[in-house]
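Every protein chain of the complex appears in place save one, which is left out.
And then chain A:
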Amino acid sequence: MRAVALAIAISLPLPALAHPHVWIDTGVEVLFDAGGRAEALRITWVYDDFYSMVLVEERGLDADHDGNATAAETAALQGFDMNWDTGFSGDTYLLSGETPVPLGPPEDWTAKFEGGRLTSTHLRRIDPALPLEQPLRVQAYDPSFYNAYTIALPPTFTPALPQGCKAEVLAPDATAANEQLLAALAEYGADQDVEADFPAVGANFADELVVTCGAE
């Protein structure tokens, strides 16, 4: 029976089959209105060297392979990652406390290829603007874990972080996340939609920017 239990244990990671093939250093800028409410997020994605190269070369750009795009090549790159399928979340999740807050479609995007890395930014509007009564939480993750997001760039606030607020970037608690994953798998049955359940699990593995106001 020990062998059987072990066989089951080996098989456990299977629904978490996916391992990432793309690494994205993520930056989050929160834009506030005059009343100190969050009205938009600007998301920056810096793709890893290898995937940057794939994206650039398969478009026939960077003909000299020097890791930098010319002005014409940069123009051709604009919007390369903004052709989203309907229903795609953009791998950015905004929450007010525990409540998900919808984000507008991407707009006002930019792209550049410098030093071998492809960087894009885009704006997501929050409508209506979100007061910071509850902690504002921005999570970056891909539920399918094809892309691995890390909030590696320091968060920025425009025009500034409102008075009495503090911001911190939280890395996932790997042990707690893994326990939740195992718990989710233990409950998982053949009649359940794994994909539908997975975002909740994915969020546990996500980097998160948390802005808390007036706590002290």
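To be clear about the criterion, a contact is a pair of C-beta atoms (placed from the backbone, for glycine too) under 8 Å apart; a residue touches a chain by one contact, two chains touch by 3 or more; residues count from 1.
Here is the rule we go by: contacts and distances are computed from a predicted model.
J.: Looking only at the UniProt record of the hidden chain, which name from "ABC transporter permease", "STAS domain-containing protein", "Nickel/cobalt efflux system" or "Phenylacetate-CoA oxygenase subunit PaaJ" is the right one?
T.: Cross-referencing UniProt, the chain left out corresponds to "Nickel/cobalt efflux system".
J.: Could you please point out the chain A residues that touch the chain left off the display?
T.: Output for chain A: 2-4, 6-21, 23, 48-54, 57-58, 60, 65, 67, 116, 146, 148, 174-175, 177-178, 188-190, 192-195.
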